[in-house]
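All protein chains but one are shown at their positions in the complex.
Each chain gets a letter, A and B, in the order it is written, and its residues are counted from 1.
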Amino acid sequence: MSMLKISNLTCGYDDRAVINDVSFEVNQGEIVGIIGPNGSGKTTLFRTITRVIPQYSGHVLYRDKEISSWHLRELSKEIAVLPQFIFLQFPFSVNDFIALGRNPYLGRLEPIGTEDQTIISQAMELTETKRLASKLITELSGGELQRVYLAQALAQQPKLLLLDEPTAHLDIGHQIEILHLLRYLNKEKELTVVIILHDLNLAAEYCHRLVMLNNGRIEAIGSPKEVLTFPIIEKVYKTVVVVKENPISEKPYVFLVPKDKWTGKQKGE
Amino acid sequence: MRKYFYALLLGLLITGCPARKDATPDTTGLADATRIVYSVRTPGRIISLAPALTENLKLILPLDRLVGRTDYCNTPAQIPSVGNIMEPSIERILALNPDIILATKEANQPAVIHKLRELGLKVFVFGESDSWKMVQDNFLLMGKLLGEESKASAILSNLNQQLSKVREHVPVGSCKVFIQLNNNPLMTAGNNTFINDIIKHTGCRNIAEDAANKWPVFNIEEVIRRAPDLIIISEMGEMTATAKDMWRNFPDIPAVKSGRIYVMPAELMCQPTPDNFVKAVSQIIEWNTK
Partner (left out) sequence: MNRGALLALGFLIVIPAVALLCLVVGGTNISLFNMSDTDRTIIFDVRLPRILTALLVGAGLAACGCVLQAILRNPLADPYTLGISGGAAVGVTALLAIGPVAGLVNALGSFGLPLTAFAGALAAVGLVFLIASKQRFSVHGLILSGVILSFIFSGIVMLIFAVSKPTEIQSAMFWLMGNLANINYTLMLIVGSLILTGIIIAFILAKDMDVMTLGDEKAVHLGVSPQTTRRTLFIITSLITGACVAVSGIIGFVGLMIPHIMRLIVGPSHRMLLINSVLAGALFLAVTDTLARTIMAPNELPVGVITGIIGGVFFISLLMKKTV
């Protein structure tokens, strides 16, 4: 079943298009990775999908219905987002913060019910944030914060989870943890995931399919093996790499090549 | 904006309306007047920088020698105005080429007076007129200054005769008066004011006499508690009717019960001239005897 269908989407800021004529589809049960260099439009794409900024032309369909025709509240019961920045102005307790994820399900005057509390608990267990429950979100470290954000998103009981560079400020250990959790949720809870990653190897490891963006357009779509080839990477990232197979997982693995080892031809002589 | 107002409030709380304390030593003694009189002789061109002074002047002289006044002075329109009381136009004052400028310690700013003196102009500053005695002293001073001492004296003795006559009719018994100068806030006159002395001379007592400052803003509770027999409202234009109506909410106050709420023209109470003093006293005694 098609979860997300992007057709000929053009969008951007202040009448300037950042994403140009982009089309791809995400099916249920997939983990799709969006990769590309800085400024290629990944976050902009996300913002349009989640209705934070308007689209100029094209279509964004969620479950075969135009995203603009979904009621905002209904949509937030389906799609959860982990953006790069969340304002941490006010010192909510971790528990209260995660509980805000239940907002789409609760009437304005409805208090948190037992069922909601159960769901919040589950979200905390999955993300191993239970022991942080009574701390304030302003007191957390980067890794803890990411997991709390994720718990809040999971409390929304989404069918589609969009993550914008969730591993950006995490060490290797935490990176693996989060992605492992996503894989678990994808397999066991049927969660469809679209994730923006800057680390190509993580993307190769954990994503079923990859969408490579370059300058607001799609450079390549396909399985990691199809997309992560050295010609494509070198063209898009303008650097020299060597792609081999990860002996443990048999997924493609991208090796960096430092500039002083480049051949003359690679340097463009 | 708020900061500005809080700062100004401090000043107002200390001094009330519209007086401003002057830190410089008193320069308004008789010596000052004599000095000026000897140097100017009879001043031909006079500018008044306060309505109270203009009123006093009108009692002594015909207005042909008044060549300048403030916006708020009550004179024929052809006498040019030099601006408002706080910041009169120095230029216009200079242009009118006065022989003498009359100012008051209470209403006019020292900075303005100093500036005028620096420019070589003669400025005479009158002190407060907070009592019948002070009003008369200042009036005589003005008479001396304008070369009409005997006339001023005569006017005063006439007014004193009127005053004694009117005071013969002071009824027996106590009488408490509340003077309302403003509606919002409820402002009245305290001790050491022109108004307070007027009341004293009517045989009545000003219920705000014991207040801490000259122009206290009263809590209406106090007025209820002190139960005035007479309420006198200083005329405030369109707001007077509102002020009068407000008292109807408190029918237990003796003055309200007996319907003795009167409106007095603002000048009588707020512009200290000997004439106004006597007029005000007679009016109040008349109201009291009704």
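Quick notes on this structure:
Criterion: a contact is a pair of C-beta atoms (placed from the backbone, for glycine too) under 8 Å apart; a residue touches a chain by one contact, two chains touch by 3 or more.
Nothing here was measured: the structure is a model prediction, and the numbers come from that model.
Just so you know, the chain we are not showing touches A, B across the whole complex. Residue B:208 is the one among B:100, B:208 or B:255 that touches the chain missing from this view. In the complete complex, the residue from A:17, A:61, A:100 or A:221 that touches the missing chain is A:100. Chain A residues in contact with the hidden partner, per the touch definition given at the top, are 47, 50-52, 72-73, 75-77, 79-81, 83, 85-87, 89-93, 96, 100-101, 103-104, 106, 108-109, 156. Mapped onto chain B, the footprint of the missing chain covers residues 1-2, 5-6, 8-9, 12-13, 17-18, 72, 84-86, 181-187, 208, 211-213, 216-222, 224-225, 227, 237-239, 241-242, 245-246, 249-250, 252.
Just so we're on the same page, only the chains that are shown with their structure count from here on.
If you average the Cα atoms of chain A and of chain B, the two centres end up 79 Å apart.
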